[in-house]
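Structure first, commentary second.
A single protein chain has been omitted; all remaining protein chains appear in their positions.
Up next is chain A:
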Amino acid sequence: MPKRTDIETILVIGSGPIIIGQAAEFDYAGTQACLSLKEEGYRVILINSNPATIMTDTQIADKVYLEPISLEFVSRILRKERPDAILPTLGGQTGLNMAIELDNSGILEELGIEILGTKLDAIHKAEDRDLFRNLMYELGAPVPESDIIHNLDEARSFVKKIGYPVIVRPAFTLGGTGGGICHNDQELEEIVASGLKYSPVTQCLLEKSIAGFKEIEYEVMRDSIDNAIVVCNMENFDPVGIHTGDSIVVAPSQTLSDREYQMLRNISLDIIRALKIEGGCNVQLALDPYSFNYYVIEVNPRVSRSSALASKATGYPIAKLAAKIAVGLTLDEIINPVTGSTYADFEPALDYIVAKIPRWPFDKFESAKRNLGTQMKATGEVMALGRTFEEAILKAVRSLETGHSHIELKHPEDNSDTWVEKRIRKAGDERLFFIGEAMRRGVSIEKIHEWSQIDLWFLNKLQNIINMETTLAQNVNNADILRQAKRMGFADKKIAEIWNTTAKEVYDYRKAQNIIPVYKMVDTCAAEFESTTPYFYGTYEEENESIVTEKQSVIVLGSGPIRIGQGVEFDYATVHSVWAIQEAGYEAIIINSNPETVSTDFSISDKLYFEPLTIEDVMHIIDLEKPIGVVVQFGGQTAINLADKLAANGVKILGTSLEDIDRAENRDKFEQALHQLGIPQPAGETAVSTDEALKIGKKLGFPVLVRPSYVLGGRAMEIVYNEEELKHYMENAVEASPDHPVLVDRYLTGQEIEVDAISDGENVLIPGIMEHIERAGVHSGDSISVYPPQKLTEQQKATLVDYTTRLAKGLNIIGLMNIQYVLSKGEIFVIEVNPRSSRTVPFLSKITNIPMANIATKAILGQSIVDQGYETGLAKEQKGVFVKVPVFSFAKLRRVDITLGPEMKSTGEVMGKDATFEKALYKGFVAAGMEIKTHGTVLFTVSDKDKEEAIALAKRFNTVGYRIMATEGTAKAFAEAGVHADVVGKIGAKEKTLLEVIQNGEAQLVVNTLTKGKQPARDGFRIRRESVENGVPCLTSLDTAEAMLEVIESMTFTAEEMPKAEVFH
């Protein structure tokens, strides 16, 4: 069927900020969808609040609204733009929920706007547990015994009927937020309460646990004339019980016979047909390993994380085609973009195996529960392709960038046999490594199967890897064995370890023996048809299919898996760099390992290598492609960290040289450079031992800021207030050594300022200066950022421009740089210089209209900033105010302290823009999911050092009509200053405690500042967690509280009594 001509304008709803469970995959999906609709000639309007995305670039849609995805703002845009239709199925759960809200509000009917893709009724049938079960009964599809419950009593009576364990699945939530498996009454109470809280309809599904079943997923597509296909099926390495987003997943399924495969395929197609979805859909199934019994677990009536994975795993662009189907095209008339000669109406055939491993944030959140369950905790994922399972899984492991190059624990000797067993029985992030360790200790695969229920097929393959370790050890320098090990995916680093040599030696020996990888094409059809897709993976086979062209090429290193501190912003810059390289007339080649991103869409670059970002894997590609150089400054710390090893291999690093990168990153050299340039920095020194650190601390005076050198996202960065804390930090948080020095700096309180700049070696362009709301000490990624600066004087700005320019020139920056300053007592200090692209590049590029990554790339390739048509110095300030507000995923991470500090904790960001600071900030807060109420109750519980400041805030809250509650000490201080506060009891008190106040929803806002220490046992921690669990905004910085207050004040009329008239007699 031809595309529809009765619609012209389509509004696409994006997915908003990156949070756990809804990440970069929706930037990929949304970008594809918008471009795909434009390609068909529609006018596309996009709304998304996330500035760090490619999809919010103005060339992706005809009109881009960077506004909050809330009923208020989307309605306003609908009224203004009057689109014919909206497409919500590519914006994750946010998009779907928005569509439902819009429909409920009546605006769609009023304006005659149609919903494309999946009809609302289908969304309800898939998402509402009751309707879903009814549909499954109609289709004769088995679902686990379950019951919809609305309160704890209903939950208890269900459990009485079917017994433990049961799974709690809250309705209409994302990534299983609030859900979990309950084995006893206590867990039931806890998890049901949290599930009901998080479900917008206060509804949970209680389900018989089928933990241990195989978990299988089908990615299916359907068009308006009922053609339906399976794009890909996937099998979870981890059996049912762990959220699929937290599971190791392989594609295609490995342990299913054709009958099992077809049985599950049939029901998946029945479901998508029954729901009449026009587009993509994800069906999750549980299959009994001992019979043909199966259950349908869940259906996502939209493009999902799994569909992004399926797209990258097969080459089949699901989102792009889903958009075309939404406007009426049918699968049989859309050309398969991969082959260019066959149609989209087919099922991809793979001739490789794909492994996906999630990337969890537990390295940052030490106190978090590392157990995995039905609630997703991963922030990102990596994917690897290989011709054997062993190859795919080992490539995936070293793509994680967690310091593992093999399936092994970092300190195996620290783990007792019982502990190893425990960590295999109860799945956590390192289960794969514990399994490797158990095998090395001689535990049989049958035993491991009994502990973990992981299919023997997978365990056998892992055993092959462990056996190969022994074979290698017995055959040092044996080329045949080496070849076998490489075909199994072993890293040179691991082989070197076994052979007691260096990775470089292994590499050189391999090259001499001609044991080098070839690159195979991902073509959707297992080579049945000729294809031209420039999408490759490396493997040890005979025939290489990646043909090197005559054209000069440049390799761009991507940023690997999304993690806290290195998010989608770096993919944004990577993609822009690729485009700039192409514009400059070179072939742009990208290497990356993240399936969720735009950069790994094969249509972005001239060639995509889906490979781990390790020196070995990258060098292989360089050996083949012989590029003129490699660009490392856009791929975050991942790429920067490879720079020295690449240079050591004789590879040209384009842009800022390795020595200059080092001058910015190496503490001592940096200090020297600053000294030469005459730019002040907070006093500080480098320590390589605890004693040394204590000495430095004493010299500088507490508090001091401590952190390991070469870190990203402030990992393990802390402010310590005394010697004892410093000692604890040195002994527990870091391992200081001459190779890994620890930086100890004086901690300066003051206003933090961030500047991004581009330099071509001679001229420096500063697109803008950003001011942080939270004072120094809160990680820049967790601070609210404001452009243009609201508080700086012209003189201060001039100083910043001067310092920035001198730093850029002094450090010989060519390309991008990012500088953090602190303004303390009227003086400006440099805190940090990053000789690379930063988190703020997309934000600043978008608001200033200066395509920073593009200009920087061209500067790197030799075109001066002036030749590119830009003036140097500080760019003219834009009208209006723009704020960047961080977004956290604390609800997903139990036991993580939400206090803001030097270590970054946010997973994403939103932008708010408007004519005034308050309006922009209002939008920022709303877009970040915080409801701003003009009246209500604010609960204060602050540390002594903050009481002064808190009093001023409490007064202002009171003035706008807020009721104040406070714990005894705080209330007393308030009363002394003339501010009345209702006293609530501390934890454990007899009277109503603050925990109850939070649980009962009696406070709309909590302001809590850190007392001391980070031990979770403390009351403050419980207060903060309680707020998170109950969805009450909890502000841990008085600066954020004040900013919110300013917004509230701007929204409120004062309620002041008339001044008493003087009475004259």
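Here is the rule we go by: contacts are C-beta pairs under 8 Å (C-beta built on N, C-alpha and C of every residue); 3 or more make two chains touch, one makes a residue touch a chain; residues count from 1.
FYI, contacts and distances are computed from a predicted model.
One subunit of the complex is not drawn; among "Carbamoyl phosphate synthase small chain", "Pyruvate dehydrogenase E1 component subunit alpha", "Cytochrome b" or "Nitrogenase molybdenum-iron protein beta chain", its UniProt record names it "Carbamoyl phosphate synthase small chain". Across A:126, A:188 or A:331, the single residue that touches the chain missing here is A:331. Contact with the undisplayed chain is limited, among A:542, A:739, A:794 or A:991, to A:542. When you scan A:59, A:444 or A:460 for touch with the missing chain, the hit is A:460.
The omitted chain makes contact with just one of the residues A:40, A:62, A:130 or A:345: A:345.
Of the candidate positions A:9, A:105 or A:255, contact with the hidden chain is made by A:255.
For chain A, the residues touching the absent chain in the complete assembly are 225-227, 229-230, 252-259, 261-262, 265-266, 269, 289-291, 331-332, 341-343, 345-353, 387-389, 455-457, 460, 520, 525-530, 541-543.
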